[in-house]
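Every protein chain of the complex appears in place save one, which is left out.
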Amino acid sequence: MSEVKRIIVSEQEKKVTEQKSRRAARSLIKWKPYLFLLPAILLLGVWMYKPLLSTFVLAFQKWSMVPGTEPITVGLDNFIRLFQTKDFIHSIENTIFYTIGILPFSIIIPMLLAVATNGLNGRVKNVYRAMFFIPMILAPVTVGAIWRWLFHPANGLVNLTLQKLGITDGNISFFTDPVYAKWLILFMTGWGLIGFSTIIFSAALTNINRDYFEAAALDGATKWKQLLTITIPLLSPTILFMLTMSILFSSQFTFAYIDILTAGGPFGSSTNIYYEMYKYGFNNLNAGLSSAAATLFFIVFAIIAIGLNLLTKKFAFYDN
Amino acid sequence: MGSIKVEQIKKSFGQKEILKGIDVDIPDGSFAILLGPSGCGKSTLLRMIAGLEEPTSGSIFINDQDITYSEPKDRDIGMVFQNYALYPHMTVFKNIEYGLKIKKIDKSKRLNMVNKVIEMVELTEHANKRPGELSGGQRQRVALARAIVKRPHAFLMDEPLSNLDAKLRNQMRQELIELQKELQTTFLYVTHDQIEAMSMGSYIIIMNNGHIMQKGTPKEIYTNPANLFVAQFIGSPPTNILSYGDYSIGIRPENMSMKEDGHNVNADYILTGAVVSTEHLGGESIYCLTTDWGKVFVKGESTWQTPNKESQIAFSKKDVLVFDKKGERVRDVDLIENLLAEMQVSNHRREAVVL
């Protein structure tokens, strides 16, 4: 009798342990998602998040990046120095200048162009698209080199043409002139973006239901009124997307041209904040100052980005 | 060869409990139907039996083997999906062959098996086409073939015919029934279409809201519903419900008749109502009447006549289903009789008379 009982009990135990071991095998599978994500997480951790933290720490230190030397903690010195540096103040002004200045090229003109050319037929449209796109795929160095040559003070096409047309009579050194330099950099960046943005807006426009416009036309709305009351509200997700892109990347785009064409000059008149970070770090070998600028900017930047994100969510309902 | 047993299965997605303790026991070789309204958790249960989803608690057995936590491929199960889920980049042949290839079955045997199944589902001339070039019915057959070729213990089908047009659906129903007879394998077939369930299954499981409402043969379910939900869910038009106090009295439209038809002379009760509409369907007619206890549908032989505005409806005692406040069936004969008697008393038109 007790023998039988024991067998039953041990059978039950066996069943339980079996199920346990199955569960254990199953929990191994639970690791799979992390395994698949590991390369990405590891790489982004090592090359993005960890260095970002190091930058925050370096912002309170003084270090010239000489191997074998150690950073010295200096408190808020770097931040104080930053605001005493004229170029840094310039760079903030210019960053704002570039960020706002880029908007006509990334939003206003492209949107008008897209509206004006809406409804063009397929193949022709593709040819234009193909050409609009070229500035987007060229390397910044390439673009920099070409524009430098076009605007060469003595023999560039622009100077030659201006003189031929009798508009100017002497050579203009565009990239060493404090006024021209930063406008030129803005135009170059705008030139790179305008075609791309037009394509984005065109694509968004073709997705808008034609019925809206027909209904509005029946209501007797003028073209201008249609633009204000229908097109722009319906395009608002795209507008916000391009706004976010412009703000996030305009400094990135201008960086390359500043570096290649003016090195921030003359007298810091064309520099932007990214270029200052680069200059402090790799020209002046002042890692602390560069990191302080990075830290400051990162915070401002994050606040703007979060704000834009909230705005995008708010307008998302226009998106179908 | 392939019984399916589910014990106390619960499943939650986040905070929401979708399955609330499901017990099912499907004997080997039966054509079982899982029936329930949309969103009640049928697919979720099926996916757990297939191993595509893990239950929060409970166990699943196939052939008395606990497979609750084993991989789908170790369960020997064939599945047919609602949208067929054929690999778009492979030919019909490759689609069917794919599982065997992974199982590393050697080539000559594999080709043999695939060709046989392709023949069986009559797709030989389409073997080298891609799914995109096939019609809905043909895709459905490929999906079937893909499941069949593995010779599984059981087939799981999640609304496999819902994307076909009515005619093709009828034809495929017949084919599935024949296929099941031929294979002698357990089928578990999900649908929310009660006609499909009644006409195909040998065993029906009705679910609602994460609970099982009733299990049994089509006849049991139809003639002897365990609760209000089943009574209303099965049958078309649905069972008439007369509300009386805490009770619901259910009588199927086909169990009622218009008194002037002359049929149903041995009906036990008569109820008076006003005819609202009449629908002649050819073989039969459906009348809609309003009574003191609610709207009532009556299904009877077609007389092609418009009934009198005031009509009498006859029905017998044995067809009366009574449910309590919670929707559970009441089987107490005395209580039922009292109830009906009471209703007559309070019927002020006094036309309903016990014969």
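First chain written, first letter: the chains are A and B, and each begins at residue 1.
The working rule: contacts are C-beta pairs under 8 Å (C-beta built on N, C-alpha and C of every residue); 3 or more make two chains touch, one makes a residue touch a chain.
As a convention for this text, contacts and distances are computed from a predicted model.
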Considering only the chain that is not displayed, what protein name does its UniProt record carry among "Carbohydrate ABC transporter permease", "Cytochrome bo(3) ubiquinol oxidase subunit 3", "Fe-S cluster assembly protein SufB" or "Succinate dehydrogenase/fumarate reductase iron-sulfur subunit"? "Carbohydrate ABC transporter permease"
For the unseen chain, which displayed partners does it touch in the full complex? A, B
So which of A:103, A:150 or A:172 would be touching the chain we can't see? A:150
Among A:79, A:183 or A:298, which one is in touch with the chain left out? A:298
Considering the whole complex, which of A:80, A:160 or A:215 touches the chain not shown? A:160
Hidden partner chain, residues of chain B it touches: 47, 50-52, 71-73, 77-79, 81-83, 85-89, 98-99, 102-103, 146
Absent chain, residues of chain A that touch it: 30, 32-37, 39-41, 43-44, 47-52, 54-55, 58, 65, 67, 113, 116-117, 120, 126, 128-150, 152, 154-155, 157, 160-161, 164, 191, 194-196, 198-200, 203, 241, 245, 248-249, 251-252, 255-256, 259-260, 274, 277-278, 281-282, 287, 290-291, 294-295, 297-298, 301-302, 305
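By our rule, only the chains that are shown with their structure count from here on.
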Would you kindly tell me how far, in whole Å, the mean C-alpha position of chain B lies from that of chain A? 56
